[in-house]
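Below is a slice of the complex: some chains, not all, each in place.
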Amino acid sequence: MKILVINPNSTEAVTRGIDEACAPLRMPGGPAIEAVTLKEGPPGIETQQHVDGVVPHLLNCISKNEAAAYVIACYSDPGLHSLREATKNPVLGISECGILTALTLGQKFGVIAILQKSIPRHLRYMGALGVMDRLAAELPVGVGVTELSDEAKTFGRMVDVGKRLREAHGADVIVMGCAGMARYRKPLQDAVGVPVVEPTQAAVVMAIGRVRLAWEASSN
Amino acid sequence: MKILVINPNSTEAVTRGIDEACAPLRMPGGPAIEAVTLKEGPPGIETQQHVDGVVPHLLNCISKNEAAAYVIACYSDPGLHSLREATKNPVLGISECGILTALTLGQKFGVIAILQKSIPRHLRYMGALGVMDRLAAELPVGVGVTELSDEAKTFGRMVDVGKRLREAHGADVIVMGCAGMARYRKPLQDAVGVPVVEPTQAAVVMAIGRVRLAWEASSN
Amino acid sequence: MKILVINPNSTEAVTRGIDEACAPLRMPGGPAIEAVTLKEGPPGIETQQHVDGVVPHLLNCISKNEAAAYVIACYSDPGLHSLREATKNPVLGISECGILTALTLGQKFGVIAILQKSIPRHLRYMGALGVMDRLAAELPVGVGVTELSDEAKTFGRMVDVGKRLREAHGADVIVMGCAGMARYRKPLQDAVGVPVVEPTQAAVVMAIGRVRLAWEASSN
Amino acid sequence: MKILVINPNSTEAVTRGIDEACAPLRMPGGPAIEAVTLKEGPPGIETQQHVDGVVPHLLNCISKNEAAAYVIACYSDPGLHSLREATKNPVLGISECGILTALTLGQKFGVIAILQKSIPRHLRYMGALGVMDRLAAELPVGVGVTELSDEAKTFGRMVDVGKRLREAHGADVIVMGCAGMARYRKPLQDAVGVPVVEPTQAAVVMAIGRVRLAWEASSN
């Protein structure tokens, strides 16, 4: 049994980061976890057009890659509900799973977004999730997805944003609003002083559960 | 590494059911999962006094039973936040994890409670969780925790309640509001036609993730 | 100046109905209102895959059809935010405009959906809109988009659903959850006894305003 | 057919500003739009007593001025629901229409109030509207209604407040919380960099639609 973690952007470095982030969740007797790149995707999912644009490719990807469960490893959860229609196997989004997991770690969650312009899109999504009363705030680091590999630049800004979420907005847990930030999770948590959720890991955990428990969607 | 699943009531049959429910989540290389009975607990947690009354015993239990993570296997999540203060290791409640998992399976969740009198307590808890906009309704089967083993009686009522949640209240996913209903999950799902979440399994899944990822609570 | 009303499904009869529904909003000195069919669309938008699947075609449609404003005439508002990124001209969805207009006509709005399976999708959308406290309920008539032309069958069911929304759920205004129901608006209102909002008309009204006022989106 | 836009305060300069703001919405074949001053009103509606005090005069005004639709051009929407009882013709308030229109232009709306003391009143109104999850914040410029004509003083403060709404509170659309600010809409939008809604225009747009569509309130 295999969990397929799909990076919907075409940046292989992000996929490699995702793959590494999944390592602790690979257990001898547990499901295989494979990270793949959606080659047809843009270098980073930064707009609603990017989100909507990758859906047919994601549908194609899962139709060609049989897996026991799928994780969409982009914080906008592109195509989540389309994919759920297309397969009886579980499909999980990292944004929903990251946020839901954060709700077990603090009472007010903050989100570190990459770009300001993604925040309204994420707010719509959190409204649909029905969790606005638990949101402290979402703030941007202000770098592009493809710049995330510039560690010096990125990490310093993430710490600044994390501290602002904590001190000015009352966040007691933080969700990383991007699939490509996994290596910063532990140092960010140490620097900010509140738990930090890496959303791809959160989603893969829930996928493992779904695979092991075989809770198929009902036939209805 | 071990996940300790604590049944806060003293009914061994419930613990055995929990233990069986955990079976699919035991993986050769994964954490051990052990279900224990809180002998000092009442036969069933049916009142707020029961909920508050087991907290010192739960605290005592975890202080004597070192584990990598703890799951409180009662749908009122007794002592959840006290236990989180008492240990740096993760503590998860089956009510929060059951509900949060349900949010990935449908847009409106219904809850099947055992007793009518538990519903206001659960509503307070769901208010604290901030998920009221996603709740379809919570309805009782009207049998006591200790009667749950009368399968003929219990299952028929659960199906009735499940169908009412679906048809009259619009639930498209159902959470079983008790740790002792695991064996009814699959037949209930088949009978009602919407996904059914067994909350102890949902919590153990999240505990596995926390154990594997070693997201300690921050030092702050 | 022209408002382009795009029917994202390929059923010409629906487009003709939309065109007729726009008639009262055509004023000699006002913007032209043109209804077009998205030929690449499915016969009816009934699933999330349909919703996501028409987005590239909608983007293509607006890039080839210069207009002062666009209205997406499908109750799932497919591609709304992608289109808003793609043009500086106003883009309005009939679901958002229908609901927002209903908020000026009653305190609790009910929605008549075509299909049961669309309701979770609509609920996600209403959650993103942040209007759940005003929702009485959404109930389905249970016929497909393409069957809507069977007047006898459709209208009777719509009245039943409308009365149920009013009497059992407290709706004091009703939104028609489909672009293809315009001709039933007045008789439905008379039969149910509460105001009924035809959402395409509601959206075209707001588009007229945006066109006349020239509130461009800011340069930011 | 005529839309009567009633300025409930007695300041003629405000009425003239409203009249000018309506100009783009006058279309050759469309409804006439006439702005009138409620001579019995106070110079500015600044308190709840002002709000409640103008209701009998507004009722008298509409009983003497037959119109196809009425717009109450004060951001507290005085008498809105009384007037709706008193006439079968549509009555729209600029606060509700301004806010509802803003919901189509951004995910978080900010409001620029004139006076601090009006904000609790507006918050009650937004609570009744059920849109609190979409509110970024409402902040005051701190000048009286009658001082609004001092352009140098007023505009600078509005820009400051607008920028604060955007930067500190995350507003991506702004509603002008007064009927007398129309001439600042475009420069304010340019200065702040997010769309700005002039609420009287927003309400007149919706009134045009109601007049053209002849959606009478139901006979019920």
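The first chain written gets the first letter, and so on, giving A, B, C and D; residue counts start at 1 in each chain.
Everything below uses one rule, namely that a contact is a pair of C-beta atoms (placed from the backbone, for glycine too) under 8 Å apart; a residue touches a chain by one contact, two chains touch by 3 or more.
Quick caveat, the model's predicted, so the values are computed rather than measured.
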Identical protein chains across the whole complex (4 displayed): 6
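Criterion: only the chains that are shown with their structure count from here on.
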Chain copies touching (subunit A, subunit D) - same or different residues, decided at half shared: different
Between subunit A and subunit D, centroid-to-centroid distance (C-alpha), Å: 41
Between subunit B and subunit A, distance of the C-alpha-averaged centres to the nearest whole Å: 26
Residues of subunit B engaged with two or more neighbouring chains: 133
Touch-based graph of the chains, sorted into line, ring, star, complete or other: other
Complete list of chain pairs which touch one another: A-B, A-C, A-D, B-C, C-D
Complex interface listing, subunit A residues touching subunit C: 47-49, 51-53, 55-56, 59, 79, 81-82, 84-86, 121, 124-125, 127-130, 132
List of subunit B residues in touch with subunit C within their complex: 106-108, 133, 170, 172
Residues of subunit C defined as touching subunit B within the complex: 119-120, 123-124, 127, 132, 137
